[in-house]
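For this depiction, one protein chain was excluded, whereas all remaining protein chains were kept in their positions.
Letters A and B mark the chains in the order given here, with residues in each chain numbered from 1 onward.
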Amino acid sequence: MGALLGVLPFFAYTTAFLVVPTLIVVIGAGLDGSNRPTLGNLAALAQPQIASAFVHSVILSAVTAVLGAVFGGLLAYAVSTAREGGPLRRMITSLCGVLAQFGGVTLAFAFMATVGSEGFLTLWLRKIGVNLAGSTWLYEPDKGLILVYTYFQIPLMLIVFLPAVEGLRPQWREAAESLGGSTWHYWRHVAGPILAPSFIGAMLLLFTNAFSAYATAAALISQGSPIIPLQIGGTLSSEVILGQENIGKAMALGMVAIVAVVMTLYAVLERRTTRWLGR
Amino acid sequence: MKLQAARRRRQTVFRRVVVGLLCLFFALPLLGMVEFTTRAPGGGRTLATWTTLFDFNVIDADYPELKTGVLASAGLVLLTVAIMLVMLVPTMTWVRLRLPGLRRTVEFVCLLPLTIPAIVLVVGLAPVYAWVAYFLGESSLWLAFAYVVLVLPYAYRALDAGLSAIDVKTLAEAARSLGAGWPAVMWRIILPNVRTAVLSASFLSVALVLGEFTIANLFSRDNLQVAINQLNKRDSSLATAAALAALILAFIVLFAMSFVGAGRRSHHPEEN
Partner (left out) sequence: MTSRLARQTGVAALAVVTLITIAACSPPAKTSGSASTGGAKASSATSAKDLGGMAALVDAAKKEGSLNVIALPPDWANYGEVIKGFQAKYGLKVNSAQPDASSADEIAAARNLKGQSKAPDVFDLGGAVAGANTAMFAPYKVATFNDVPALLKDANGLWVNDYGGYMSIGYDAGKVPAPKTVADLLKPAYKGKVALNGDPTKAGSAFSAVVMTALSQGGTPNDISKGVDFFRALKTAGNFLPVDPTGATIESGQTPVVFDWDYLNVAQGAKVKGKMNWKTVIPAGAVVGGYYVQAISKDAPHPAAARLWQEYLYSDEGQNLWLKGGARPVREKAMVAAGTIDKTAFAALPKAVGTPVFLTKGQSDKANAYLSANWAKAIG
């Protein structure tokens, strides 16, 4: 019982500022306009445009999570080979710290100013003869949005994954080499399994990060709400179709459910990969 | 020895290529912002927007909301990082040492803030903040409580990676058996060994606070991004320049932060 006291501050704080707000939203998902219990909001989730928004969101988040994890992981490894305490490591981690949270209207505008129809890169490429396929690709959820999301996913991956990569002892590499193993052997049997839990955990974070991102998508795609956060924004802010707020809360509940499913998959995966480590 | 040298050379090439390409990717949108803010009417380049931004008299007189926003964000950064570290590091260490069964619960709680978009979270936070305003007043600084919650997913992942890399149990047991109290264990044994992780978590907190817009906006509070957004309504070129300047400022702050605790080379003294 004494041990529980140690975690009491954390749980008290998160209960007040996280669990309670979440519960308010979740309970709201089960109420109708006059605050009476109803399952109608959850039933509304089956509507084709909402269901397809869920699918689009999951795909977008999964793709950008994988892209961010792969490139961010490569960057983390590259940075870890640099001299510890040297300028490169400091600068890259500081840069990524800044860019990981760079989003919203400003990021969307920065991309428009670069690769939009009048963006400086588009114009420059046109001068040298390359015409980027169609001038509205930036505003499509399966092209432009993936690119823009990856922009903040990669730095985020670096920041959360670098501590794990730095935990790789140089002795392990040397031991593998002295036993006759190649680089491939080292990664396959030593570093890979050690880094796998952190890698997958970071990928999970990237997934949820992209899943709930709203402001960036809202600035780029203001028509049709193809992903769930935009649908939720529509239910809360529409001045044309009113009274849908509780459906928005039901959608948020759906999002929590999806993340819970993904987390369970992650837990199963982690258990498998840590088995041999005996931790 | 030769193997090591060859490997080191390959690593250097790999490092230069990867870092170079990705830095180019990161630089492009930032260049887009620079290009927009230096456009002169009728073609050509001008630095007029940038000179206005750094003319503090003009900013004070014409755009006071920018000054209020910067000050509010500065306070929020300090408060958020402090609360996050005090809340999270001891808790995560304690869970590893004494309550391993709670690990999944803590992990889920720490991932929960990210599952709900901020626009909906505000609906739930409103009653809570009504109480905060009742007890503590309506300053924008109390947004830090919500920001700590927002940063939990990122900070947890960074600290978890760091704590996994060291053998917390052995270190703590060794220190305890030598007579150290729990505060000493935390401060002098655990913390220095997870320096990178703590720094990463702090980096993410700083960046999140400086980049946060939705919650501050929906509660009609002041912060840097809210100020930049309001500026955007009046002068979009100046607002873009302010946003870029905020990014550069954040970079400088983080770069300075990375020197904290750098003097301690206690990381792997016996392994060299």
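Convention: contacts are C-beta pairs under 8 Å (C-beta built on N, C-alpha and C of every residue); 3 or more make two chains touch, one makes a residue touch a chain.
Because the structure is a prediction, the values reported are computed rather than measured.
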{"item": "Contact partner of the left-out chain, one of A:72, A:97, A:116 or A:197", "value": "A:116"}
{"item": "Contact partner of the left-out chain, one of B:28, B:48, B:128 or B:166", "value": "B:128"}
{"item": "Interface with the unshown chain - residue positions in chain B", "value": "36, 41, 99-102, 105, 122-123, 126-131, 133-134, 138, 217-221, 229-230, 232-234, 236-237, 239-240"}
{"item": "Missing-chain contacts mapped onto chain A", "value": "1, 4, 11-12, 15-16, 19-20, 23-24, 27, 49, 105, 109, 112-113, 116-118, 134-136, 139, 218-226, 233-234, 236-243"}
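Keep this in mind: only the chains that are shown with their structure count from here on.
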{"item": "Contact footprint of chain B on chain A as seen in their complex", "value": "3-4, 6-7, 9-11, 13-14, 16-25, 28, 71, 74-75, 78-79, 81-82, 84-85, 88, 90-95, 97-107, 109-115, 119-121, 151, 154-156, 159-164, 166-167, 169-171, 174, 177, 183, 197-198, 201-202, 204-205, 208-209, 211-215, 229, 232-233, 236-237, 245, 248-249, 252, 255-256, 259-260, 263, 267"}
{"item": "Complex contacts: residues of chain B adjacent to chain A", "value": "3-4, 7, 11-12, 14-15, 18-19, 22-23, 25-26, 28-33, 35-36, 87-88, 90-91, 94-95, 98-99, 102, 104, 106-109, 111-121, 123-125, 127-128, 145-146, 148-149, 152-154, 157-158, 160-162, 164-166, 194, 196-197, 199-200, 203-204, 206-208, 210-214, 225, 228-229, 232, 240, 243, 247, 250-251, 254-255, 257-259, 262, 267-268, 271"}
